[in-house]
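I have placed the structure first, in the form of structure tokens, so that the comments after it can refer back to it.
For this view, one protein chain was removed and the others were kept in their places.
Per-chain numbering from 1; labels A, B and C assigned in written order.
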Amino acid sequence: MEGSSRFLKDRVIPIDVEKTGRVSDILMSFNDTSFQSRNLAKCVEIYLKMLEDPDDPTIFLGLAGAMVPAGMKKVISTMIKRRMVDVIVTTGANAYHDLAEAFGCYHYKGSPHVDDRELHRHGIDRIYDTFASEDGYRRVDERVARLADELIGKHPGLCRISSRRFTHELGRLIDREGLREEREGSFLWNAWRHNVPVFIPALCDSSIGLALTKHYIRSSKTGSTPIVIDQIMDNYEIYEIKRSSKKTGVIFIGGGVPKNYIQQVAYLEGLMDGSTRGHDYGFQITTDRPEWGGLSGCTFKEGVSWGKVKDDREFVTCYCDATIALPLIVRAVLERLNNQTKP
Amino acid sequence: MEGSSRFLKDRVIPIDVEKTGRVSDILMSFNDTSFQSRNLAKCVEIYLKMLEDPDDPTIFLGLAGAMVPAGMKKVISTMIKRRMVDVIVTTGANAYHDLAEAFGCYHYKGSPHVDDRELHRHGIDRIYDTFASEDGYRRVDERVARLADELIGKHPGLCRISSRRFTHELGRLIDREGLREEREGSFLWNAWRHNVPVFIPALCDSSIGLALTKHYIRSSKTGSTPIVIDQIMDNYEIYEIKRSSKKTGVIFIGGGVPKNYIQQVAYLEGLMDGSTRGHDYGFQITTDRPEWGGLSGCTFKEGVSWGKVKDDREFVTCYCDATIALPLIVRAVLERLNNQTKP
Amino acid sequence: MEGSSRFLKDRVIPIDVEKTGRVSDILMSFNDTSFQSRNLAKCVEIYLKMLEDPDDPTIFLGLAGAMVPAGMKKVISTMIKRRMVDVIVTTGANAYHDLAEAFGCYHYKGSPHVDDRELHRHGIDRIYDTFASEDGYRRVDERVARLADELIGKHPGLCRISSRRFTHELGRLIDREGLREEREGSFLWNAWRHNVPVFIPALCDSSIGLALTKHYIRSSKTGSTPIVIDQIMDNYEIYEIKRSSKKTGVIFIGGGVPKNYIQQVAYLEGLMDGSTRGHDYGFQITTDRPEWGGLSGCTFKEGVSWGKVKDDREFVTCYCDATIALPLIVRAVLERLNNQTKP
Partner (left out) sequence: MEGSSRFLKDRVIPIDVEKTGRVSDILMSFNDTSFQSRNLAKCVEIYLKMLEDPDDPTIFLGLAGAMVPAGMKKVISTMIKRRMVDVIVTTGANAYHDLAEAFGCYHYKGSPHVDDRELHRHGIDRIYDTFASEDGYRRVDERVARLADELIGKHPGLCRISSRRFTHELGRLIDREGLREEREGSFLWNAWRHNVPVFIPALCDSSIGLALTKHYIRSSKTGSTPIVIDQIMDNYEIYEIKRSSKKTGVIFIGGGVPKNYIQQVAYLEGLMDGSTRGHDYGFQITTDRPEWGGLSGCTFKEGVSWGKVKDDREFVTCYCDATIALPLIVRAVLERLNNQTKP
């Protein structure tokens, strides 16, 4: 049984919650536990590795789900402000909800155990256990439609832009017209301010897209040319970012388009120049699973076959709701980083 | 205890697998069981209701996941040919894989328990338990890029089109150049042939999008204007379909953009004209769940609050992998429809 | 790229639902698809292999969940009658619900979207989307308690028995006092009649256990000795079955105690005589997953390390609700077996 010893080297160390400490202490002690708590700790570890790599990897954040109604926008803003993320790829919903709150259209704690017909009668939209005002949303929609009108009016050259450029304009809009006290929390505003590009590959598939449809219909009625969000221009722009990066790291919050889009950037690079430069680091927080064969639930290991992932040992998946895992990870990373910068 | 009788009316009838019969017989007997088998039976029931409604509802199919490598493309083709679906909204991956197979780039039975580095060295791309040839895919990518070149060349007026128009061209391409024996199975070809519009709201986020990026880069090098897929034009086109439909039914295979996109069409109609005309019927096959707050896992009941769903009693969710549920449902519906048309 | 060909041998064959056929035809065609439909087909394949192995493996069925309220009892009865299972290990709930129905205490189609306080006021117990009468259950409880009284009264030697022996007595009770028309469907009755042992390792954890607690309290009041269900005797009895079997196959419907118990029989055999005779074949239908580290979701591959599973290539997991997968599998197996016995 001598050979068995190499499998029995690192003991699981029972976690001791009586020891005082900070969030990072408890997460670091998760490193010696098992199952998803160990994976959560590995996310922190890999995140720190990315941030401390002297090659300064470009960090892509893929953002699915409804992170703003979930109260997560400041976490993302912190990541931007603290230079913990370089490029964001998101669903339109996350950007839209962020914009809405910056214009005073807030989200409220509700419940899934309600009469949705009654909510509808009262103009309340439900997102699982969270409520919002339909009226408020419509106001925001109209402002976005008007933004498109204005962009066309003032800068006819803007008639064909990437989604990245449009979200940049949304960030500027928040700066100019958003509630002063809400700007600091807005990730669109922070991204605009810190020049972090925000891509929304499926922009049409969101309330921002609906607002642009209003603009489109209005334009066609008046005979003017509507703005065009050129999704292939997005591909080109993000490809250029990947190409000019020495290394890259990825963070996936949920799956969907944002995850696939960031994965495919590495693949596109291979298509264009024959090189295979998969991403170098990454972690994902997901509640999906690989057995259904969809991209949302796929493992980093699968990404290796495609060349999207360089070596899956520098990647980890934590199966957990992102509303729990993300703030803990970012908090723990901040504490570690702060420690190190102390004299 | 008198009042209790109203809760105890419909007995669960134990299913008898010794009775001979067809797929529809066993699915219909699921109607009297519980849990997800009952929900599977309800999908059949609601599908039949949609198809037999004299108001002839427009049926929208949302298609996420990797349905073609899963061997599901003929099921979708059957739905098209038999007029069981009127509009398709899909991920780019489903369209791309369908196209690839029509050009002889097949998918193969593999396993998730493999060395993905070895696969990568051999040019094999893995989709969970399915393999494909990277070489084959690259050939297809190039053909799509060339299609875009040609479209621009021949029809300069096509420089700005909806994704629906582009998938129509892909169907035509299969008709002209695809393998003869593969056409019948291709859902893009069948959609083209039967004039069923296929929308890909996040077209950029797929190998089709990557091919268009090659075209984009080539065009910019030669100074010509690349094709533009106008995603907001998509929104307008699908809105017009919804608007002109007396009633609508929805089928969601998985979540992601296709599900949200079809849901938001009903919402957009409300935004545009103040009316609230949520979808009338629907079923979804999903492995996601509502508790994470994302749109992919949300219930039809939640859709009622937004006005996207008229009355959730005509909707059902079956929690099951679509590769099991979808063929069974379509087979059972076909058997029932065939029976009725018999003299 | 020559080397790649060995990965690209078995093509995925798109399933054709327009071909007429039986349940087994569609399930067999799932063999050439991917994801969970392929795994469902493999369950049928492995089940047939077990049944056709000339070494006549002993087949253990582990039964968790609420299969009787789900309408699955006749499927299990068919498996018993057709000699498709040799030993059953179940939760107490499955046995109790089977007994209850044999005494006319049925289950009814309900809904999870109800006011449970109202149900409680009306004496209705809810099992997800299924209802039952609390009054009915109490009648059955009392009959079970009386059975224990009688057993002790008539056969003082029965004061210490295995759960297997007690479920045998329940089968006999159904034969004597159960509704005539319900006997054929009862799996307890069929097991009793066909001498298929039914083990309930956690008998105390069920309404049968509660009934025995009533008997226990009554006995202690009257000074008589209550019956003892000796759980370790169960272990010994099932160990003897394993030991005398040339080969063994396992079927797990859900996880919990039944799955672990059947797994550990193979492990126990190793403990007792040093041999390692893991199970030879198996399939499981589950909605759990391995990442939480619990036994319910563990893979057969993990079982190999313990010696509980001989070679995981003869095992398959299908991730699906058992109320869908189980009837389909048993139906398909029956069709195949019937075909073969035809002249």
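Assume a residue touches a chain if its C-beta (ideal position, glycine included) is under 8 Å from a C-beta of that chain, and two chains touch if they have at least 3 such contacts.
Here the structure is a predicted model, which means the values were calculated and not measured.
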| item | value |
| --- | --- |
| Contact residue for the chain not shown (choose from C:42, C:82, C:126 or C:165) | C:126 |
| Identified contact with the non-displayed chain, of A:62, A:92, A:110 or A:226 | A:110 |
| Selected from C:93, C:170 or C:316 as touching the chain missing from the view | C:93 |
| Chain C, residues in touch with the chain not shown (by the definition above) | 64-66, 69-70, 93, 112, 116-117, 119-120, 124-130, 134, 138, 141, 160, 201-207, 209-210, 212-217, 226-236, 239, 254-257, 260-261, 264, 267-268, 271-272, 276, 287-296, 298, 301-307, 312, 321-323 |
| Interface with the unshown chain - residue positions in chain A | 1, 3-4, 7-18, 20-23, 26, 30, 32-38, 40, 66, 68-75, 78, 106-110, 113, 119, 122-124, 127-133, 135, 185, 301, 319-321, 323-325, 327-328, 330-331, 334 |
| Where the unshown chain meets chain B, residue by residue | 34-36, 289, 291-293, 319 |
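Here, only the chains that are shown with their structure count from here on.
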| item | value |
| --- | --- |
| Distance between chain centroids, defined by C-alpha means - chain A, chain C (Å) | 44 |
| Rounded Å distance, chain B centre to chain C centre (Cα mean) | 36 |
| Junction residues of chain C - those touching two or more other chains | 34-36, 319 |
